[in-house]
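Missing here is one protein chain; the remaining ones are kept as they sit in the complex.
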Amino acid sequence: MTRNAVGALLAAVTVATAAVLTTALMVDAQGPIRLGASLSLTGTYAKLGKNQHEGYQLCIKELNAKGGLLGRKVELVVYDDQSLPPTGVRLYEKLITEDKVDAVMGPYSSPITEAVANVTEKYKKVMVSPLAATTSIFKKEPRRRYIFMVISPAEGYLEGLIDIASKRGLKTVAVVNEDTLFSKAAAAGAVDLAKKKGMQVVFQEAYPKGNTDFSALLTKIKSTNADVIAAATYFDDAVALTRQMKELNVNPRMYGVTGGRRPPEFYDTLKGNAEYIYGATQWEPVLNYPGNKEFFESYKAEFKHEPSYHSTAGYAGCAIYAEGVKRAGSLEADKVREQLLKLETKTAFGDYKVDQDGFQLAHKMVTFQWQKEKKVVVWPDDLVQGKVLFPTPPWNQR
Amino acid sequence: MNVVITPAMVGQVVISGLLSGVLYGMVALGLALIFGVMRIINVAHGPLLMLGAYTTFFFYSTWGLNPYLTVPLSMLVLFGVGWLLERTLVFRVVDAPELSSLLLTFGISIALVNGAQLAFTSDLRAVEYLTGSWMVGPFALSKSRVIAFVFAGGLTAAAFLFLSYTRLGKAIRATSQSREVAMVCGIDVGAIHRLTFGLASALAAAGGALIAVIVAIQPEMGQIWTFKSFLVIVLGGAGNYPGALLGGMLLGLVEQLASLFLTTQLSEVVAYVLLVLVLLVRPTGLLGGRQT
Partner (left out) sequence: MKRLAVGGALGIALIALAMYPAYGTGYGNRAMLQIFMWIALAGSWNIISGLTGYVSFGHVAFFGAGAYTAGILIASRAWSWPMAAVAGGVAAGVLALGIGGPCLRLKGPYFAIAMLGLNEVLRALVSYFERLTGGGNGLSLPTLDATVPIYYAMGLTAIAVTLAARLIIGSRFGLRLMTIREDEVAAESMGIPTFRHKLLAFLLSAIGPGIAGALTARDQGYIEPLSVFPLATTITMIVMTLFGGKGTVWGPVLGAVVLFVAQEIVWARYPYIHPLLFGAIIIAVVLAMPRGVLGLLQLKYRLPRTI
């Protein structure tokens, strides 16, 4: 009798403990939402990857301050992909299959996003990819269903320059670009648009990444007397190109780059030689997008330096994902996807609206011109802040 | 598109090529010295140049020093760094097969680059000092490159004078020709090795200091200089010191001419094809060097 009683008591205690433990575990399983990503913290993209990282971090900090997502705190799990696509692929597999994160955000740059998208599609995980600007990633067959673009595509970077040029009646264009994914797309977009507007592309050449001597290239361009020089560059090649244009006295009537946006470095580096140059940017602190000024101040206070557009895109991308989850009321990929496809909103970064492939439709590139040490937005017309200084005066007359 | 190439254009490009060429030659001379004296292929040569550029940037931005005045300073700093590297690490692989020195210097190279990324961040820096060019007839001579040309030429000439006429210089050449005989003659070969490595680093630093006003400074900027220095040495002949200078000018010319007549993208291919061809056809270099 006693033995049975003891046995029954033991059984009851065991069951009770098990029940308590499992509920405890279940409560823990309700723990933080883990958002995973691999970012380029070292390697060629190190600086920009870091900015994107900070953008994600600020977004999550603000989310948590407002009570988190779906009532749970959000945690960021980040690995370094060393700016290499194969590493990114492996790390996303790790995040999804081993770390079992609840969701993923995109990495830095188009090549890495392209490689990684194969993984996220395989596991049907929604991935907002804030720093991928290449159309082909979103239009590849068979169509990818779970990736979402935030920034404007590369092809549009030089659109403002070409548009202004054609409105001013200029006829000839020379296009140069670095031989990498983004620059090639930007150059191709510029060439396409120029031809559509009836302008003549008199010169087009690519240069290898890391090239610093443009003498021969510029000598050739000078001989064509092109009205417009459109350069799809990053930062250091833009600096070298500009300096050498001055040295060789190459004087187009308009000169635009795609790498001249980062204040204050571009201007600090080139000083007066940066005047009149047109640049393109995905975002500027001065644009009156909702929450932009607040974001700028918080970011500066948190990270002790000004955000670049990569920071803002990361921030906005994460916020957009959070919005999608909120509207879906769940983390389930298909529900979130549905919401993100429908969503039309404006963040500190600008407009967001995608087509059925997740390709960004609404976000606008902004073209500015360096005028008297300031960046003045000159295109598109609805965001203009000042008049264009046209034509660009020859070097020896400045 | 077909751009018509005029003689004036060719002339312009030849000038640019020679201006860069002398710079290549000076930097490659450092590498040639290390290879000639110690039989070591120094893959860390580019990063040493990068450190020279950062040193110049540091002096320029903290104390507003004229970047050209910082050239001797950068050289001094990197001389010390090179000396130290030899003393602690490199001396161990001097007699080893080339695999050891290749790997060791590669390890040093990535440690230096990553160290620079941590210390200086990957933010691009630049020294804005002298822009524009002097016009000579129809040709534009970039001011910063001309000054670099003058400095590089001067430093290379000084190096040759040092090697030919001073006791230390002759000791270096002696060790380069035959280490055993040099030892027998009473030369402290270990000290010569440290001196050589320091000197080579100083030459690389001078290169870095001079291009600090021309290009953007970032931790990975040196890698391409390592490759180009290899190319120059192959062209000029290993162990052939004047060959390094001539090889440099040849490379500069080939690059610019290929860029003019073909495309800038192809000029990269041409340079490497040239490397492989010269190695296959005349491994001792176009100007004759040493077999091994």
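Which chain is which? They are A and B, in the order written, and residues in each are numbered from 1.
Just so we're on the same page, contacts are C-beta pairs under 8 Å (C-beta built on N, C-alpha and C of every residue); 3 or more make two chains touch, one makes a residue touch a chain.
Everything numeric in this text was worked out from a predicted model, so none of it was measured.
K.L.:
Which candidate, A:163, A:179 or A:357, sits in contact with the chain we can't see?
P.N.:
The missing chain is touched by A:179.
K.L.:
Touching the absent chain in the whole complex: find that residue among A:62, A:102 or A:121.
P.N.:
Selected residue, touching the omitted chain: A:121.
K.L.:
Which parts of chain B are in contact with the chain that was left out?
P.N.:
35, 39, 41, 89, 92-93, 96-100, 102-104, 106-111, 113-115, 118, 227, 230-231, 234, 238, 265-266, 268-269, 272-273, 275-276, 279-280, 283, 291-292
K.L.:
Residues on chain A that touch the omitted chain in the whole complex?
P.N.:
41-42, 78-80, 82, 84-86, 89-90, 93-94, 96-98, 111, 114-115, 118-119, 121-123, 136, 140-142, 178-181, 183-185, 206, 208-209
The rule is short, and it goes like this: only the chains that are shown with their structure count from here on.
K.L.:
Any idea how many Å lie between the Cα centroids of chain A and chain B?
P.N.:
Distance between chain centres, rounded to whole Å: 37 Å.
K.L.:
Please name which positions on chain B make contact with chain A in the complex.
P.N.:
1, 3-6, 9, 12-13, 16-17, 20, 114, 117, 121-124, 126, 128, 131-133, 135, 140, 142-145, 211, 214-216, 218, 220, 223-224, 255-257, 259-260, 263-265, 267-268
K.L.:
Flag every residue of chain A that touches chain B in the complex, lowest number first.
P.N.:
42, 44, 46-47, 50, 179, 201-208, 210-217, 219-220, 223-224, 235-236, 239-240, 243-244, 246-249, 265, 268-271, 273, 395
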